[in-house]
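Please read through the structure below; I'll follow up with questions.
All protein chains but one are shown in place.
Naming follows writing order (A, B and C), and every chain is counted from residue 1.
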Amino acid sequence: MGLKTKAEYIESLREMNPVVYMFGEKITNVVDNPRIRAGIESTASTYEVAELDEFRDLVITHSPLIDEPVNRFCLPPESIEDLVARVKLNRKLGSWVGTCHQRCTGLDCLSTLSIVTYDVDQKHGTSYNKNFVNFLKYMQKNDLTANAGVTDVKGDRSLGPKAQADEDMYVRVVEKRDDGIVVRGAKVHQTGSLSSHEIIVLPTRAMKPEDKDYAVAFAIPSDAPGLIHVVGRSSLDTRELDGCDTGNMRYSKYCPTLIFNDVFVPWDRVFLCGESEFAVDMVIKFSSFHRQSHGGCKAGKIDCMVGTALTLMDYNGTSKAGHHKQKVIDMIHRAETLYGCCLASSYEGNEQPSGTYFIDTVLANASKIHEGKEMAEATRLMIDVCGGFVADLPSDKDFENPEIGGMLKKYLKAKEGIPVENRIKMFRLAEKLAMESADTISDIHGGGSPEAHRVTIFRESDTKSKIKRAKRLAGIED
Amino acid sequence: MGLKTKAEYIESLREMNPVVYMFGEKITNVVDNPRIRAGIESTASTYEVAELDEFRDLVITHSPLIDEPVNRFCLPPESIEDLVARVKLNRKLGSWVGTCHQRCTGLDCLSTLSIVTYDVDQKHGTSYNKNFVNFLKYMQKNDLTANAGVTDVKGDRSLGPKAQADEDMYVRVVEKRDDGIVVRGAKVHQTGSLSSHEIIVLPTRAMKPEDKDYAVAFAIPSDAPGLIHVVGRSSLDTRELDGCDTGNMRYSKYCPTLIFNDVFVPWDRVFLCGESEFAVDMVIKFSSFHRQSHGGCKAGKIDCMVGTALTLMDYNGTSKAGHHKQKVIDMIHRAETLYGCCLASSYEGNEQPSGTYFIDTVLANASKIHEGKEMAEATRLMIDVCGGFVADLPSDKDFENPEIGGMLKKYLKAKEGIPVENRIKMFRLAEKLAMESADTISDIHGGGSPEAHRVTIFRESDTKSKIKRAKRLAGIED
Amino acid sequence: MGLKTKAEYIESLREMNPVVYMFGEKITNVVDNPRIRAGIESTASTYEVAELDEFRDLVITHSPLIDEPVNRFCLPPESIEDLVARVKLNRKLGSWVGTCHQRCTGLDCLSTLSIVTYDVDQKHGTSYNKNFVNFLKYMQKNDLTANAGVTDVKGDRSLGPKAQADEDMYVRVVEKRDDGIVVRGAKVHQTGSLSSHEIIVLPTRAMKPEDKDYAVAFAIPSDAPGLIHVVGRSSLDTRELDGCDTGNMRYSKYCPTLIFNDVFVPWDRVFLCGESEFAVDMVIKFSSFHRQSHGGCKAGKIDCMVGTALTLMDYNGTSKAGHHKQKVIDMIHRAETLYGCCLASSYEGNEQPSGTYFIDTVLANASKIHEGKEMAEATRLMIDVCGGFVADLPSDKDFENPEIGGMLKKYLKAKEGIPVENRIKMFRLAEKLAMESADTISDIHGGGSPEAHRVTIFRESDTKSKIKRAKRLAGIED
Partner (left out) sequence: MGLKTKAEYIESLREMNPVVYMFGEKITNVVDNPRIRAGIESTASTYEVAELDEFRDLVITHSPLIDEPVNRFCLPPESIEDLVARVKLNRKLGSWVGTCHQRCTGLDCLSTLSIVTYDVDQKHGTSYNKNFVNFLKYMQKNDLTANAGVTDVKGDRSLGPKAQADEDMYVRVVEKRDDGIVVRGAKVHQTGSLSSHEIIVLPTRAMKPEDKDYAVAFAIPSDAPGLIHVVGRSSLDTRELDGCDTGNMRYSKYCPTLIFNDVFVPWDRVFLCGESEFAVDMVIKFSSFHRQSHGGCKAGKIDCMVGTALTLMDYNGTSKAGHHKQKVIDMIHRAETLYGCCLASSYEGNEQPSGTYFIDTVLANASKIHEGKEMAEATRLMIDVCGGFVADLPSDKDFENPEIGGMLKKYLKAKEGIPVENRIKMFRLAEKLAMESADTISDIHGGGSPEAHRVTIFRESDTKSKIKRAKRLAGIED
C-alpha cells in the first residue's frame, strides 16, 4: 500500500476484469488495447509526475486521515492552499499531457461527498459520511483513481426522471436489499472509466420528492458485475489502433457509455439513497468543482497549443509576422483568463461544516463560461497560425514509402536547419490538439452545458446589493 | 459529348489512370475506393442535380462559345446574373452535400483565366487567351470538372520563390522545349484532384521579375505523367474505409498533396509563362472568386447544421428551450451574413476587358473574413445545442451487437415517437459536420489565410474618400 | 412647387409653428435654435446634395405619379434599382453628415403605406390607398420631409395596449367624427420631427382584435394643433447651444418625444383605422425598411470614423503601427458587412401587389443585428486608435484663452507639418462620433430592439428546408 508508481498503477488495472465493448467487439485485454492504453497513459502521468522535481510538491500531500503521504487526487481540499494547488496542478498536467488526464473527476466526487454526506447526516441522522470516510481511506491507502458517473442519458429533456416513458433514463434504485441496493440506468461521457479503479455515482440534477429513487450516490469497482463500458467513437480513434499518425505521441482520451445493468452496491458503499432534497447540493458542488478543474487543465492545453503555434511559426518562417504574434497573444490571454478566474475561485473558497473546503462558485463558473466559448477560438487561432497542413497532412506511412517518401519530405521542408521530420510531427500534434473530438467537445459540454454555467452565476450573484447601489446613485429610496 | 449524367461522369473518371497514394499504399482503383468515392460523389452531385427541378435552372445555362447548354461550373460569368447564380448555386449545393462539392475551384480558375489571359495578350501580344478559349471549349463540350492547383508548399515563408534554399518550393518551369514546358514543384490542399479530369495551375502569389520561372499557368489532365496525388489524412478518414459511422451517408471530402515530378505541358495548354507582373492579377482574381465561392457553399453548410440542430432539439425534447433557439438564430445569422456579402459582391460586379464579369473584391473578402471566424462559432453552437454525444457516440457496430445493442438503443431513446435510430443517425451527422478536418479547416485556410482577406479589404477600400469626408466635418481644409 | 433647394427647405420650415419645449422652456424660433438647427442642417443636406455631381443621379429620380423629377426620399421603390439606390444613397449621406440625416424614416413610412394600404383596401374595400396616393402626390410635388411616428411609450411592457392601466400608452383613436378622427398618446425617439413637414404615424406592434382603436395610421403636419414636441437631452446637446466644441462642425441630431394631445386628423389623411390584423404588416414592413436604411447610413458613419482614425494616425505619428492598421481593417469590415447585407436585401427584393417593391427581410435584419453589436465595437476601435484625448480635450475656449492657449497648443502639437488646430479639430470630431448619445444609442435601439431583429430572421427563414436537407444526409426518411 501507499503511493503507487506508474508501473504499479498500470499493473493494478491489469488485475481488473471490466466488461468492455468497442467498435462492436468485446475487449478482453483493456490495458494493452492501444486506444484505451493511450488514455490510461494520461492518467498514469498523475502517478509518474509524483516522482519529478517539477511536480512533486504539488502532487504529493499529506492525509491527516491516514497520516500518510497521498496523491493530491485522493485528498478532498482541507485548506485554501489545497484548493489553489488543484488549479495549479491541473494546469501543469494539462500542459504535460496535452489532453485530459482523467483523474480530476474522481477528486471532484470525493470533495463533493466529503461535504454533502456530512450535511445529509446532520439532517437525517444517516451514516453516509462514515461510509464515505471509510471509502476515502481505502482510496488513499491504495492510491486509487476514481471516475465520476454523473451525466445520465436523460431521455426526453423536457421531462423529469419520474415522468419519462422509460423509468431508467436516470440511474435509479430498482431494489433495496438487506445487504445493499441494486441500481439500473446509464451514465454517459464517462471519460477514463477504464483508467479508474472505482466508479463514483452522483445524481445529475436536482430531484423532487417523487424522484427519490433517483437520488442515489455510491461507489463501485469499475469491474463490478453488471457494469458495461461501451467505448464511444471519437474523431481520431483509429490512429492509436493503427499505431500511426497519432500526433500526440504519448497520450489520448476515450469516453465510454456506462451501462448499469442491475448492479449491486453494498450499503457501506452507498452515500445517498432517497434524500432527494440533497441531490441538488451534490450536483452543484460536483459541477462547481469540476468546472474549476477544467479551467486549470484547459489553460494547460492552451499552453500546449501556444507552444505548438510558436514552434510552427519558427519552422514555417513566420515568427516575425505581426498578425501571427497577435493571435498567439489572443491564445495566451484565453489561457490566463481561465486560470485567473479559477485561481480566484480557490483563493476565495471557504470551509464547509464537514471541514472540507469549497470554492467560489461564481468565479468557477465564470471561468467555465469562457472555456465553453474560448477554447474553440483558441483552437481556431492555433490552426490559423500553424497553416493548412493541420487538415490534410499525408500519413507517416506515406512519408515512409520509398517511392514517394523522399519527395514528400523534400516538399514539406521549410526553414533551413529544421529537420523536416520535426515539422511533420508538429503539424500532426496540431491536428490532434485541434481535431480530437473527445477533447474539443468536452470544452463545451464538460461539467454541464454552457447554459448551466450561466444560470449558476446569475443565481449565485448578489443581485440585490447591485440594485441597492444603483438606486442609491439614482437617488431612489425604497 | 454534351452534358454528362452522374453515371457518365463517374464512368469518365474510371477511364483515367492517375498515380495515387494513400496511407502509404498505391491506389489503383480510385473510383471504387470508398474514401475517395465519397468525395467523387460530392462532385457527382453537381451533375446529378442538373436533372432535378429544384436545381435545373440554376445549374444548366447556355454557352455562346459552343452554342450548347452547359453546366454552370464550365461557364466563366458573362453577366451579373451569372455572378449571382454562382452564389445561389453554391449555397444550394452546400446544403445538398453538407460538405465541399469540389467543383467550384475549377470554375474559379476558368473565370480568372478568361479575364487575365486576355489582359496579358493585350500587353504582350501573346496568345494565351486563344489557348484558354480552346481549352474552355473542350471543358464545356465534355462537361468536365477541373481542379485548381494554386497553393504551393512555399518552403520558408519569409523568403520569396527564388530565394529558397530549394528552388522547387513553388511550381516552376524547369525546361522550355519546342513542344511545351516541363514543370516541377508541389501544390497542396488539392481538394478534389481525383474527382477532376483536369488540373489547372495558377501562381499562388505576386511574383517579382526575378521569379519569372514561377509565373506560370497551365492545365493538364489529372493523370498526366509525372503527376502524383498523395491523399492526406483527415480526422474521420477511416470511417468511409470501414463503411461505418460515416455520419454523412452520402458525401465526403479528401485533400491530396499534388507533386509535379517534371510534368510536361504542351504549349497550347500554357496560359502564362514568364510574364511575372501578371501573377498577382491571377492570384487576386482567383482568390476573390474562390473566397466568394466559399461564402455561398459555407452558408449552405450552416443551413445543414441549423437543420441538424433543430432536429436534435426536437428529438431531445429541447425545442422550447429559449437559449437553444437563440443559438440557432446565431447560426442563421452567420449563414445570412456570408450569403448577403457574397450576393452583394456579385450584384456589384463589373465587366472586364475580356467580356467576362468580375465580382466586388471588398465584399467578397468581407464575407470570407466572417467565414474564417464564424464557421467555427456556428459549429460550436451546433455542438452546444445537439449535446455531448457529438463527441463519443458508440459505433454502429455496437448498436448492431446482439449483446449490447438493445441496451444501447434503450438508453439512447429520447422523445417518444422518434425512432432511436434516427436520433443516432442525427448525432452521427452532427459529428461529421463538426469534426471533419477536411471541411472545418478549409473554413479558415481555404482561399488563402485570414490575414490575406484582411489585407485585401484594406487595399481595395477607398480610404482617401473616407479621410476627405472626416476632414470636411471636422472643418479641416487641406 | 417642384424640387426644393436647401434654402427653400429651411424657409419652408420657418413658416411652420410647431409647439416645442426644450430644457423646460418653450422654443419659438425653431429654425434658429442652434441645437435644432444642427439637426435641420442634416436633413437639409438631402436637399443640398441634389445639386452636387457626386450625388445627383442617386438623389434625383422621376415620379410616374406626378411625372416630375422628385427627390428619392419621396418615392416608394418601384424597382430593384430603387431598392438598391436607397442603400447607396444612405451610405453616401451617412458619410457626408457623419450622423443621422433624418429623412429616411419618412421614405420608410411612404414605402410601407404604399404596400399595405393597397392590401387593406383589397380585403376591406376601404379607400386608404387613395388617401395615401393623394398624400404622396402632395409630398412629391412639394418635396417635403416626413417623420415616422412609430415607437409608442408602451407603459408596462408585459401588457398589451388594451390591458394597460392607462389606456393612452399606445396612440389610439379617442373619437371618430364625421370629418376625421381624434388621436391621443405619445411617440418617442422622434428623430427629426422638427426637421419634417409631416408626421406619419404607424402602429408599433401587432394588434389583436380588442386593440382595434390602436390600429391606426395617418399623417399630420408637424405643427398640427395638439401636437407637442419635447426635445430630449442628449450627451453633447449643450455644445451646439454654446456654439463651441461641437466636433462635427456642420451637423447633429436631436430626438423629441412627441405628445398627441387629442390631435385631429381629417379622414383623407387616415391610412388605417381599426383593421387590427394589418398592424403587424405595417410594423414589419416599416421596420424592415428602416432596419435596412440603418445599414446604409451607419456604414457611411463608419466610413467617417475610418477617415477620422486614419487622419489621427497620421497626425499622431502612428500610421505605421501594425495593430492600428488591424483595427482600421476591423472597422472597414464592419462597414462592409452592414452594407453588403443591405445591398443583398435590396437586390433580392420583390414586387408587392401594389406595385411597390419590398426588400428581403432576413438579409435586412441580418444587417441590423450586426449594427446593434458592431457599431459599438467600431466606435471602441476608433477611440483606441485615436487616443485618450477623445475623452477630455480642453475646450476651444481654453485654446483661445491668451494665458494658456499658447501652452496648450504647444503641448497638443504632434507630427511636424500638421497644424495643431487640425489635430484638435479631429479629436473633437472623434469625440462627437463616439459619444453623441443620440447617434450611438440609435445603433442599438433604432428600428426596434436587437431582440426584434433576431426573432425576425428566425421567423422569416425557411427552417423546414434546412431540416429536410439534414435528414437526407443523415439517412432519415420521414
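The definition used in the following text is that a contact is a pair of C-beta atoms (placed from the backbone, for glycine too) under 8 Å apart; a residue touches a chain by one contact, two chains touch by 3 or more.
Because the structure is a prediction, the values reported are computed rather than measured.
Engineer: Which of A:Glu336, A:Glu403 or A:Glu416 touches the chain that is not shown?
Structural biologist: The single option touching the absent chain is A:Glu336.
Engineer: With the missing chain put back, one of C:Asn90, C:Asn129, C:Thr318 or C:Thr456 would touch it. Which one?
Structural biologist: C:Thr318
Engineer: Among C:Thr5, C:Ser127, C:Asn142 or C:Asn261, which residue is in touch with the absent chain?
Structural biologist: Reading the full complex, the residue touching the unseen chain is C:Asn261.
Engineer: Sort through A:Leu65, A:Val133 or A:Leu310 and give me the one touching the missing partner chain.
Structural biologist: A:Leu310
Engineer: Write the list of chain C residues that the hidden chain touches.
Structural biologist: Touch set of chain C with respect to the missing chain: 21-26, 151, 153-159, 165-166, 168-169, 185-186, 188-189, 228, 230-236, 238, 242, 245, 254-257, 259, 261, 316-318, 320-321, 323, 372-373, 376-377, 379-380, 383-384, 387-398, 400-401, 403-404, 407-408, 410-416, 431, 434-435, 437-438, 440-442, 444-445, 449-451, 454.
Engineer: Considering the entire assembly, which residues of chain B contact the chain that has been omitted?
Structural biologist: Counting over the whole complex, chain B touches the hidden chain at residues 322-323, 326.
Engineer: Tell me which stretches of chain A touch the chain missing from the display.
Structural biologist: 84, 95-98, 247-251, 303-308, 310-311, 325-326, 328-329, 332-333, 336-337, 339-341, 343-345, 347-348, 362-363, 366-367, 369-370, 422, 425-426, 428-429, 454-455, 457-458, 461, 463, 465-476, 478
By our rule, only the chains that are shown with their structure count from here on.
Engineer: Using only Cα atoms to place each chain's centre, name the chain farthest from chain B.
Structural biologist: C
Engineer: What whole-Å value do you get for the distance between chain B and chain C if each is reduced to the mean of its CA atoms?
Structural biologist: Their C-alpha centroids are separated by 40 Å.
Engineer: Counting in whole Å, what is the centre-to-centre distance of chain A and chain C, each centre being its mean C-alpha position?
Structural biologist: The mean C-alpha positions of chain A and chain C differ by 52 Å.
Engineer: Multi-chain contacts only, two chains or more: what residues does chain C have there?
Structural biologist: Each of 326 in chain C touches at least two other chains.
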